[in-house]
Structures are given as C-alpha cells and as structure tokens.
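All protein chains but one are shown at their positions in the complex.
Naming follows writing order (A and B), and every chain is counted from residue 1.
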Amino acid sequence: MNFKSLFSSSKIYIVLVISAIVVLIFIGSLSYFKLSAFRKASDAISHTLEVEKEINTLFSTYSQLESAQLKKLLRKDTLVNSGNFQRYLKNADASYQRLKILVSDNPNHLDHLKRIDTLRQALVDALGLVTNPQKRNIRLSENFINKLDDVAYIMAELEQHKQFMLAKEDALLRDRESDYQSQAFITPMMILMLGIFALFVFIVSFIRINKERKIRANSEAFLASVLANTENIINYYEPVFDENNQVKDFRIKYANARNKIDLKLDPENMKGKLISEVLPFVTLHGEYDKLITAYTEKKFFNLNRQVQLNGEVIWLESNIRPLSDGLLIVAKNTSFEKESVARLNDLNDKLREQYEELKDTEEFLQNVIKSTSNVVSYFEPIRDKENKIVDFDILYTNEQIKETTGHIPDDIKNKNISEVYPFLMTNGAFDFFVDSVENDKTISYERSYVFNEQLFWLYSTIIKTGTGICVTSQNITTRKENEQKLIEANEELKIQNTILSDAEYVAQFGSYRWSNKPGESAISDNFCKLISCDPTSFTINHENYKKLIHTNDLDKYELELQQAQEKNKPFSLSYRVITKANKIKHFRTWGHFQNHQLIGVVQDVSHVIKAELALKEKNEELKRSNAELESFNRVASHDLQEPIRKIQMFISRIADEDLNSMSDASKGYFEKINSSSERMRMLIKYLLSYSRINRTKNNFEEVNLHHILDKVQEDLEDRINASKVSLVIDDLPTVKAIPYQMEQLFNNLISNAIKYRGLENPRIVIDCKKLKKNEITDDFIKKSKSYYRISVLDNGIGFEQEHAEKIFELFQRLHQKNEYSGTGIGLAICKKIVQNHNGHIIADSNLGIGTAFCFYLPAR
Amino acid sequence: MALHTLNIALADDDEDDRIVFKDAIDALKIKTKLSLFVNGKELMDYLTLPNIILPEIIFLDLNMPVKNGMQCLREIRENTHLNAISVAIYSTSSSEDDIEETFINGANIYINKPHKFSDLKAAIERVLQVNWQYQTSILNRDNFLLRI
Partner (left out) sequence: MIINLKFDINILSKKILCQELNALGVTYMIHGFGEIEITGMPKALNMENIAEKLGVYGIEVISDQQMALVQRIKDAIAILINDENNYKKYNISTYLAETLDYSYDYLSTIFSETTYTSIGNFVILKKIDVAKSLIIENELTLTEIAFKLNYSSVAHLSTQFKKTTGLTPSTFQKIIRKRKERQVML
C-alpha cells in the first residue's frame, strides 16, 4: 500500500486530526491535573509550614505568657507587668484560633488542640493565681510553690503537645515534600510533552496546509489554463432577480477565452453583462426556462442545437450545471465534430472494409506462406548479458522447410538456429541476421547448402519484423545450375566461335547478315577474305555485295531470294562472284530470312565446282561403263545363254538319235564338245548369279536356316549319297536374309566340301555360335551388336593357309581343271552373298586335314 | 485325254526353238494340235480372230521382236475372252525378278528353256499334265502357278 496516498487520503487525514485533538486534550488535561496536584502539594507544604509556624507561634506565646508572669512574680512589680500578660494571652488565643482553622482538616491535631485549649486555661489560671495573692510577700508560700509546679507541669504538657504536633506536621511535611518533589518533576515534563506534541501537530498542519495551498495554486493555474485552452466554452452565470425575487436574467460572471473562437465574443466584454444581451439565442426554444429550471431546481441539462450568432450558424452542445449560486455552462462547438462524425462514419466503413480485407489478406498470407515454394521462417534473437546477440530462436517455419532441409516445422519450433542449422553460424548468415536486427536492415544473400546429400542454392532475404527477423529463402538451385550451365555454355560458345572461325577459314566459309537498316549488315572476317576485300574500303551492305555478283547470275540470285522471302523458306543457291582481286569464284550460299534480315553462310565452292566437273565426267564414264555392264548382263543372261543352250539342245538331240552311229573318236570329240558347252553354261550361269547378287537388296526376309539346309540337302541329295559324306548340322538360327542367296551360299559351301572331300570318312559339320561384337576377333566392319558365326567344317584335302584369301577371288582356282571340276566363281559368290548380308567370310585350312569356312551374319 | 485334243500355241521368234518345241510336243503321247507364231503380234492377231478354237495353253517367249511376251501376257489377261487360257512363259531368263514379274502379270507357268531335248519334253509333258488337271479337276485356277 502506498503510504503516501493513505496519508493524503481525506478519511485518514480526518482520523489523524481527531486523534491529534484527542491526544492534545488528553495530554492537556493530564497536565492540568498534574499542575493542580502540584499546586496542592505546594499548598499542602505551605499549609504544613503555616501550621508549624502557628504551632510554634502558639506555644511561643504560651511560653512568653508564662515567662511574663513569672517575671512579674519575681519583680513584684505588678503594675508594670500585668498588661503584657494580657497581650500575650490575646495573642495566644488568636494564634490558637488560627491554628484551629488551619488544622481543621486534621482531627488528630484538633484533638491536640482541644487538650491545648484546656491546658491554656489551666495555665492562665495558674499564672493568674501566682501573681495576684502573693503580691507583697517576699517569701513564697507553699501554695505558691504548688502553683508554680502546676504551671511547670502544664507547660511541660503543652510542650509535649507541641512536640507531638510538630512531629506530626514534620511527618506530613516530609510526605508532602516528596509528593511535591515528584509533582515538581512530572508536571513540567507533561507540559513539555504537550508543547512538543502541539508543535508537531502544528508543523504537520502547516506543511499540510502549505501543500494544500500550493496544490490549490497549481489547480487554479491548471484550471485557468484549462479554461483558457479548453475547446469548450465555459461560462458562469449568476442569476438576476426581479422585485418578486424571481429570476429574470442571468449575468455573466465568467467567460473563458474559447468564447472568442467559437462565438466571436470577447470574454472580457461579456463579463458582467446579461446573457439575453450577449447571447440572444438563449431566449429561443425555451432555453431560457431551462436555465431558470436548472438554477431553481438545481437540475442538470444538456442542450444540443444549432444556434445563430452574429450571422453564423453553428452547432452548439451545451452542458448546464448548477454550481453554488449560479450556473456553469460548458458548451462545445460541434459543427466540426458533426462533419467529423460523418467523416468518421465513412472512415469507419473504410476501416471495416480494410479490416475485412486485412482478414482476407491474413488468410491469403497464411495460404501464401503455406503454399509458397519459399522457406519462410521467423527468428527471434537471443542475447547474452552484454545484450549481444548470440543465437536465434526459431519461432516459425513454414512447411516448405521439409522440401529443403527435411525438417518438420513443429519439430524445430522454439529451437535455436545454432542447434538446427549450425551451418548458419559459420557461413555468414548469422552475421547478416545480427546486422539486420541491430541496424533494422533488409539483407539478401545467396548461399549453397548440402541437405540430404543434395546441393541446394538458396536465395534468402532477411527483413526485420518486430523484434525478430523474417527470413525468406527461395530455392534457386535450378537457376544456379542454369547459370552454371550458361557459363559453361558461354565458354563452349567461345570455343565454338573460335572453332567456327577456324572452320570458316579451313572450309572456305563465310557468314553474313544483310539488313535493310544501315549499319546492321555484317559479314565475317573470312567472308571478307573470300571476296578479297578490305573491310575499310567497302561499306558492308547487301547492295554493295550484289555488285560483286557475276552479272549472269545476279538475276537468278535476286529471284531465288525473292521467292525464299515470299515463301519464308530457307534457300540455297550457287552463283559466281568477281572478287575485288578480279578472280571469278563459285559461291554457294545457304540462308534464311529472319526479322527482315537475311542471315546465312556462303562457301567458296570453286574447288568443289571443279571437283564436281571432274566428278561429272567420272560419273558419265561410270554410267557408260555401267551401261556396258548392263548390256553385258543382258548379253550374258540371254544372248550369250541362247547359243549355248541351242548348242546343248542339239547336242542332246544328236546324242539321243545318232550317238550310236558315230565312230568312237567322234564319240570322244562329241563328249568333249558336250562337257565344254556344259562348262560354258555353268560359267555363264555363275557369272550371272554373281552379278545379280547385289541387285536384289530389298528381298530380305526372315529365313530359317534349317529350312534352307533342308532344301540344300535335298538339292544335293544325289551327290551327298554318291560321295558318302556324312552331314552333321547343329542348331541353326533364323536370320534376316535373301532366301535364295542363303540357299546358294550353303549350296556352294557344301558342294565345295563335297568336291574337295577326303578319301576316308568324309564328314561335313555345320555349326553355329552367337557372338557379341567385341568377342569377334576377325577384322571387318561390325554394324550389328552380335553375330552368328556359322561354320562349315570338313575333313577334306584342305589347302595352304596362305591361299585363304585368294580363294574368294573370282576365277581363282587352286587346282587343275581336270583334277576337280569348278568354275572359280562359287566361293566368290559366297563372299559376295555374305558381304551383301553385312557379314564376313573367312577360310581356315590345313592341307590334308580339312577346311573351315566361317561366315558371320548379323543377329538381332 | 483320250477323248480330247489339246490346242497349244507357241510364240517364239527363234525358228530353231519352234522346231525343237514342235518335235518335243510331237514326241509326247498326248494328243495335241500346235499352232506356231513368230512373234507376239501374230499370236495376238490370231487370238482375236473370230470363230477360232482358242488354245487351252499358250507358250510365250519373252524376248520377241514387234510384240514381246510380257505385252502379250498383259493383253491376254485384259481380254475377257482369252482369260481362261493358261499362259506358260517359255524363256531363257532365269532372273528371279523376271519370273516374279510374269507371274504377277498373270502367267500360270514359267519354264526356263531347257538345255536338253529330254528336259524339254519332260517340262512340256508336266505342264500339259498339270494344266490338264486344272482344266478337268476341281482345282482353283486362280492359284495355278508352276515354275519349271
């Protein structure tokens, strides 16, 4: 609890004042009682002393009385001394009376006094006797002496009473003195305390009052300033009464400065005037009555109306409040407010719209954050004692982080980046974060990371948001890779450009770009060289270039270009140019139109043209020789076969009809004619089939070699049986081949094996093996991935390996004609057939042991 | 066969071949009537004459002056009157292309001119036999192809 406020609170203050008064009264009354006790004590002492004095006075009077009597007695001078005695006695009685009054409160003393009174009487009596009867007697009688004794006795008794009373008074005095002593100490203390307390209360009150005074001064100053500066008109009216003690008007006692602004009235002028004069509008619409009611019935009113004053209409909201003996009017010019309210309403509407929008936006933002391909995170800095940022707390990360680092947002939430992304501490990102937070900067940077063994390039932007930072990271790996590729491609392009320029030179190429716009046309350096021109002395454009074109070719050139442009097609044409060095060159150009530019390359084909001419001549020659070959084929196939066929036909007829009538010699000759003609027929036949092998390229079909071999065996059945050759056939594949050529191939090879068979156990083995391209050691062009190697093996006479290649040549025979019949074409046909099937054939032989013919056919 | 005489036509520009062919036919047991023509035109002129007995089979040499065998074949196949006639090509050429081409153009038989008289006789006999079967039996003439 705030003590100060408690102290200053009015309730407590009142309690304090009351308690202070109570304490004051208490201490005051206590002091009063102590004081009166003190006075009583001192009175008591003085009383005691008075009593003692009176006692002493009384008893001394008695003594004087006695002594005076005794003296008279002794002097016998009666005359002179009898007056003293009487005086003394009177004194003694007066003293007695006084004492009696003094000790009236003390019964003990009164008892003593009664005795004393008795004793006085006795004394007086005694003394009176002594003096009167013995007047002239020198000698004192016995009676007299007795009398004297009585006096002494009384005196003694008196003395005794005196001692008693004095002792009593002494004791009393002692008591009263101690009482007085104590009272003498306590009473001033009480008075001092009272004084101190009163002083304290006074000081407190003074401070308080002074404070109050200051507060009031401040309040007054504040009020004055409020009144002066408030936007409200604050006026104070006091009523003016008529003769009937009825309120008839109000006088303006106070008006603040605002009147001047809102009502254009000088507050100083207003003061002291009647409101009906100054503010005439109050008389309208019953306002006046309301003012009176407010005053008389101490009611509170609110008025909100439009008033007209000095020709101006304003909205005025007045607050009428009775205050002491008058009315406090607080009014406000609400004209502006009214407008403002309207504006405010608009504003509110807008604000609401904006809020709705904002809500949408927020949702949108959430969606954006969720659906964005960027990683969006919010990090809050963590500071050490020295307020230095040492780490960041991950407050938020969107789902996209999964795609990147593989983290799950909820798992890493509220963890530190040093823990989750330790690499950020070392790759400079952390420094950027700190910089962003400390300097309120937006920072962007690119870094590469390896997440899950995959290289990522991230482009991150740090934006300080609140106390933390919002980090948005975009995966730019693809872009980076592309950039890298682009760089590589650029390098490549540079190299290629260099190569191109070299290539241009080597290949006699030049490139050009013709444009309608001046300055945009360009030709490559090598083009310049091709037309032997100096680029400085030649304005490069199409028109100038056309001047170099041979006049005979220019029309064609223009026409071709025009057509190419109309059809928007690439073109290619040849023409001649006359170079600056006056040399005629043949150019060939390829080009196309692109954005009204003509782009293309030109090649110096002069040497090609020359070569072409030579080639043309060669071609013509070839055509001629081909035609000759064609006619040879025709001759061979028909014209040459016809006569031999006829010869054989007639031979057969002669043989059928007249052979028996011939002489033996003639029969021999006839047989020779027959065999020669047969040989010739065979030669022609083989030659024909040899020449026809490459003419039937498109007759390839799926051929089962087993079927082929079946047929061949059938064809050769007679010979196989006659030669007693055993034929062993392995599994054979189906190949893509020309069937009759395969037939011919096997036929020839098997015929060959039969022909050159050995004498004992002739045997032919045909086997097949599939080999991959790289498993084949024999050297030939291998287009297929794998091949069938088909071998025809025999145990025949064989030949020397050195002839292995020669035997495949046309008309090459290793043997004498009469030894073995043959044309020397068979194996050449085999080779041609195998080659025709993109294969290869080899022979491997050992003289006297056997031969292996192996051929390769492409397998699929 | 015993009841019937086969009408045969041969168009060949080579006189020797014609003679040999006739000899071969005559040597067969089959009863035949052979008409010989020296070129394709003569053959076609004859075939388009009215009121003639059409041959059952025609042997056509391919290489002939004026009108060659292939032309004759096409004309025969395009003429509905001559459609039923079997056409045997009788040629020296053993080119597979030539053979295929004639078959496609409608030839039924392709005979390489033999080198021996006995072969010739055998060939003609077989042709006539097979043709006979096609003409007398329920065989599909559309599919009548024979290569000798």
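What we mean here is this: contacts are C-beta pairs under 8 Å (C-beta built on N, C-alpha and C of every residue); 3 or more make two chains touch, one makes a residue touch a chain.
On a predicted model such as this, the values are computed, not experimentally measured, just so you know.
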Options A:555, A:630, A:714 or A:778, residue touching the unrepresented chain: A:714
Contact set of chain B toward the excluded chain (per top definition): 1-3, 29-30, 77-78, 80, 83, 100, 103-106, 110, 125, 129-130, 132-133, 136-143, 145-148
Sites on chain A contacted by the missing partner chain, in the whole complex: 701, 706-707, 710-711, 714, 739
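Here is the rule we go by: only the chains that are shown with their structure count from here on.
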Geometric centre distance via CA averages, chain B-chain A, whole Å: 100
Sites on chain A touched by chain B in the complex: 637-638, 641-642, 644-646, 648-649, 652-653, 656, 681, 685, 688, 692, 695-696, 740
List of chain B residues in touch with chain A within their complex: 14, 16-17, 20, 23, 63, 92-97, 113-120
